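Missing here: one protein chain of the complex. Every other protein chain is in place.
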Amino acid sequence: MLPKTRTYHDPLHGAITLDSANRVEALLIELIDTSVFQRLRRIRQLGPASLTFHGAEGSRFTHSLGVMAIARRAFDRLAALYPVLDQYRAAVLCAALLHDVGHGPFSHTAEEVFGGHHEHWTRRILESAPEVRRLLDGFSSDLWLEIAQIYQHQHPVPCVWQLVSSQLDCDRIDYLMRDSYFTGASYGQLDLDRILLALDYDLASQQLIVAKKGLGAIEHYLVVRYFMYAQIYNHPKNLVATWVLEQTIHRARKLMAEGALEADDTMAAWLSHSIDELPLDKYLAQDDYVLHYHLQRWQTHGDGVLADLCQRFVNRRLPKATEISHYTYAQQTDILAAARRQAYGLVPDTDIYLGLRHTRNRGYTLYQRGIKLKMPGELVAISQLSPLVRTLIQPCHRTWLLHPAELPVAKILAEFKLGAGDSEIADEF
Amino acid sequence: MLPKTRTYHDPLHGAITLDSANRVEALLIELIDTSVFQRLRRIRQLGPASLTFHGAEGSRFTHSLGVMAIARRAFDRLAALYPVLDQYRAAVLCAALLHDVGHGPFSHTAEEVFGGHHEHWTRRILESAPEVRRLLDGFSSDLWLEIAQIYQHQHPVPCVWQLVSSQLDCDRIDYLMRDSYFTGASYGQLDLDRILLALDYDLASQQLIVAKKGLGAIEHYLVVRYFMYAQIYNHPKNLVATWVLEQTIHRARKLMAEGALEADDTMAAWLSHSIDELPLDKYLAQDDYVLHYHLQRWQTHGDGVLADLCQRFVNRRLPKATEISHYTYAQQTDILAAARRQAYGLVPDTDIYLGLRHTRNRGYTLYQRGIKLKMPGELVAISQLSPLVRTLIQPCHRTWLLHPAELPVAKILAEFKLGAGDSEIADEF
Amino acid sequence: MLPKTRTYHDPLHGAITLDSANRVEALLIELIDTSVFQRLRRIRQLGPASLTFHGAEGSRFTHSLGVMAIARRAFDRLAALYPVLDQYRAAVLCAALLHDVGHGPFSHTAEEVFGGHHEHWTRRILESAPEVRRLLDGFSSDLWLEIAQIYQHQHPVPCVWQLVSSQLDCDRIDYLMRDSYFTGASYGQLDLDRILLALDYDLASQQLIVAKKGLGAIEHYLVVRYFMYAQIYNHPKNLVATWVLEQTIHRARKLMAEGALEADDTMAAWLSHSIDELPLDKYLAQDDYVLHYHLQRWQTHGDGVLADLCQRFVNRRLPKATEISHYTYAQQTDILAAARRQAYGLVPDTDIYLGLRHTRNRGYTLYQRGIKLKMPGELVAISQLSPLVRTLIQPCHRTWLLHPAELPVAKILAEFKLGAGDSEIADEF
Partner (left out) sequence: MLPKTRTYHDPLHGAITLDSANRVEALLIELIDTSVFQRLRRIRQLGPASLTFHGAEGSRFTHSLGVMAIARRAFDRLAALYPVLDQYRAAVLCAALLHDVGHGPFSHTAEEVFGGHHEHWTRRILESAPEVRRLLDGFSSDLWLEIAQIYQHQHPVPCVWQLVSSQLDCDRIDYLMRDSYFTGASYGQLDLDRILLALDYDLASQQLIVAKKGLGAIEHYLVVRYFMYAQIYNHPKNLVATWVLEQTIHRARKLMAEGALEADDTMAAWLSHSIDELPLDKYLAQDDYVLHYHLQRWQTHGDGVLADLCQRFVNRRLPKATEISHYTYAQQTDILAAARRQAYGLVPDTDIYLGLRHTRNRGYTLYQRGIKLKMPGELVAISQLSPLVRTLIQPCHRTWLLHPAELPVAKILAEFKLGAGDSEIADEF
């Protein structure tokens, strides 16, 4: 008879089949079934990005399954070549599956807005969430710690954490593929097979490395990452949506402190405390549904600013962003001030409705341990071998003026001459 | 200079560009920007189906854009061949865009559970929602009525409503393509180009018809529809999730009637009234976020049954479905009774936690006007030309026993002999 | 160090990696490198179909790699569940790889035209081609015989031959997927993962069977097969191209017999003998290049009929096909006669340039062993379980009049009244 399996049909990875006769995979099934992991269904992978790219409606749940699926393919291939790795299968696959359980509502957006850190919460869940810890302990007594070491890059075998969390990890591979698939941005497509074939293990240093022949596949992956950040994640409309959310939460915190806001226990706790000090259950009770529900409620709140911000977010009546990167820093500050003067009367509060936003985009960073290629006799950093990668290291800074749609920004900017006397008229997003 | 356009990058249809210099498309942009249409972002296309197919997380908003995009391609091609159709462009495209604005939370699921009718609400929105009506009236005074005629199949030119709502309409084409793409069920892929090339217009009867050469493309579309219903929409796990939701709402209604349930204004109205008689603003205030928020809250309600049902739904601890189609109707009733006896003690209430569910799946129906092919000298119904389509007309009935996962169903069924003495052991889903 | 592998990057199956450290896969690499297998690069998978579907330019070589890749996935999954199968890995994979080595120019088209049988030649190559036989014998002394048994459905374990050659084999799965991919006929796309998950092995009968849950996936596969035959393989333009080729070869044989044709040794042998009695080297020397080269040469031959037929084929100046299926058999014969009378003077020889062609299309046949599903306690034929499959069993017969493009066929047909007095005007292809 066919074995007892569970299959997730994934649009990117096809059938992801877990075999309950395999001890590690049985554990994965049980972890997926915890309420802590199911909660990821209620957290959008890309926060408010679907307001800009309508297909981006997927959750951390689907992404987490995908990371685990890629990690299994990558790990099982390496472990077949280097059986010494076999002992780490449970740690790698559980770490891949659970790496995002600590996320709050709207993923990274909430971190920026509320100030919590999902890594902190992933670790707390691992250590303290009873249903998770019990399952891990049931498998082996130090599994939870091993997973925590992976997240902190302290696992004694670097390859083990590098598969899950490094510049070339299964997390990034899945989200690039997935976000490309769902947003319809076809330039985000990776050649997963070629990337997996490029991965190798260095017995001496115990690192995840790249075979010399794989240089092209990895260069391509890094370029794709650059494009996805430049075109999707840092799209100016996305900045605007995040910024409106941020202003909304600031206002809500202020009103809550003044006793002028109604919210349920969970939301009240999130608005009144430093997020990372919340009790675990209060943290886990928060998700996109709870947060968005409150935003919807507050659309009719007595405070005009809060009500207006919520209406704008809920109904996607978003401000605009105009790039002003080519002005000096001093000019940018003056432009903001001028824009605020002009906007007087257009919006309830010009300090709240106009602002500057800086982005920094790069496809590769040199921090920590970078990607290394196996060249004859030595491991060489990819940045030494690839002019393309060296270009991606240079961050691209951009500055945006966020402002009401009705504001005549071109007219304002016209008064701020560029060095070369250029009369730049900016695009509005 | 490039014209002022708005582009939606769609994973299925590529760049959907609306040109604001075109009067019809400018209207479409404004309609998309209404809060009534933006609300569709908060209503999942497939209700709770993502509990079964994790990729099915898309909203009615993305689907509605897609229907409009397909309708535009189909209509513009026909109108180029038959300029007499040109005058209906606004009606067809607006009708395509707005056809789902009346949906409630979890789409069709909510209709089954709460008893409302989305067609009723789409019409009320068209007629009475100020921001929508004002835009339509601004375009032309009878546009709203023309759109309403389309939905009611009463537009004087049948082709006009057939493009939007018939057995071969742009709505179905988009949802089959989209649900296939997001669930990863590759057997749902259509050949959109071939379908669009197959469409023709019959000047005499003013109907949307199919060119003789297009028979294969349309047969394939109907077969795909059959498979998507059989494998995705009517998947037993989907039945189970819907059923849990239904039981939950029944229980909540009961408690609400007893004054024993806390809910906000919107939810209270939905639980206390016949849905189709709600005021428009109360109807529109409801969506997936509001409903799911309450389900999450009720997980800790004092009523053990309600709390348990909500916990099961929110954390996806779903009952099982076992097919019992091959038993007689009388046996099915006896099986349910026996199962309820056995389940005593396992669940808080065996009437609520065990039940039967019937599905009827078919790929084509003969009701109303069917799909017609242009044969020499006459229009012929596709069912007369295609043995495959005739097969799809036969409904496939199935019956499921829904029951707690722990119940030993095989043992219970073993006592219900089939005619041939067959000791059928059923699959559990 | 990474193992010595060879990777074929396949547009359908991704990276197909063969590991030379694995004895079976090392053999596969060596078989691929034989001139007998490389010859498949010179034989188009779909013969002259690229004249109708321009993307259909792929070779038997790429298809054969694909069949092997699918067979490996299917076999390795089953062998992991049923280790008793392990011993057949070499036989299954070699049989999958080599199943088409016996094909002649333009694949099946050449068989129809020249009258040879590729199965006959596959077996002769297996037995007698030195480079192939030496490799197989080097692996094990009875491997070649085991492979031959697979092709003849005589292997003692039916599952072994069923994976390679049955109504649900890896050959058909690959060609449906591949031909769909290359022709752009998206209705040919299969859900390979679901099909592979549906396959099971029946220990008692040693057959390849389908799990009950897999019914939908297999129904879909059979429907796709039906559509691909109806729309692609039996496309009337394809019939026409094949028919021109057939007439050309008949004429060339006649001229060769009269000593009035120049051809090289290979071509001369093919035109003068019964194909299946050729010496092996003469058979293998023939391929698309050799045949097409001669067709190009004969464009200037002194025999006007041969020259004209070759010019038509080479430059794609093809006759037309008009469906006359709805006429009685007697009428069809009369129509041909009438058409020949009308065509007198239009073409060099009306017997050669006008003809009838019959096609019979069905998605499933009942011959031999059909596909069986594992139902509780017994194996049941899929045709008993599925109304769709029963419909596909009914053959769909069609008759075509093949005729010069300039012939006014509608006028001719107008004189042949249908039973109901219908004045059918047929489409021309």
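Things worth noting here:
Think of it as A, B and C in the order they're written, each chain with its own count starting at 1.
The rule we apply is simple: a contact is a pair of C-beta atoms (placed from the backbone, for glycine too) under 8 Å apart; a residue touches a chain by one contact, two chains touch by 3 or more.
No experiment lies behind these values; they were computed from the predicted model shown.
Considering the entire complex, the omitted chain makes contact with A, B, C. One of C:315, C:328, C:365 or C:384 touches the chain omitted from the figure, and that residue is C:315.
Note that of C:143, C:185, C:269 or C:371, the residue touching the chain absent from this view is C:185.
Of the candidate positions C:27, C:65 or C:197, contact with the unshown chain belongs to C:65.
The residue from A:223, A:268, A:307 or A:346 that touches the chain not shown here is A:223.
Across the interface with the omitted chain, subunit A contributes residues 185-187, 189-191, 194, 212-213, 216-217, 219-220, 223-224, 226-227, 230-231, 376-377, 387-388, 390-392, 394, 396, 422-427.
Residue-level contact of subunit C with the missing chain is found at 8-12, 14, 33, 35, 38, 41-42, 50-51, 53-55, 57-59, 61-62, 65, 181-185, 264, 285, 288-290, 292-293, 296-297, 314-317.
Contact between subunit B and the absent chain runs through residues 2-3, 7, 9, 14-15, 17, 81, 192-194, 196-197, 200, 211.
Here, only the chains that are shown with their structure count from here on.
Comparing mean CA positions across the assembly, the chain most remote from subunit B is C. Averaged Cα coordinates give subunit A a centre that lies 49 Å from the centre of subunit C.
Subunit C has its Cα centroid 41 Å from the Cα centroid of subunit B. In terms of their C-alpha centroids, the spacing between subunit A and subunit B amounts to 32 Å.
Multi-chain contact residues of subunit A (touching two or more other chains) are listed as 9, 14.
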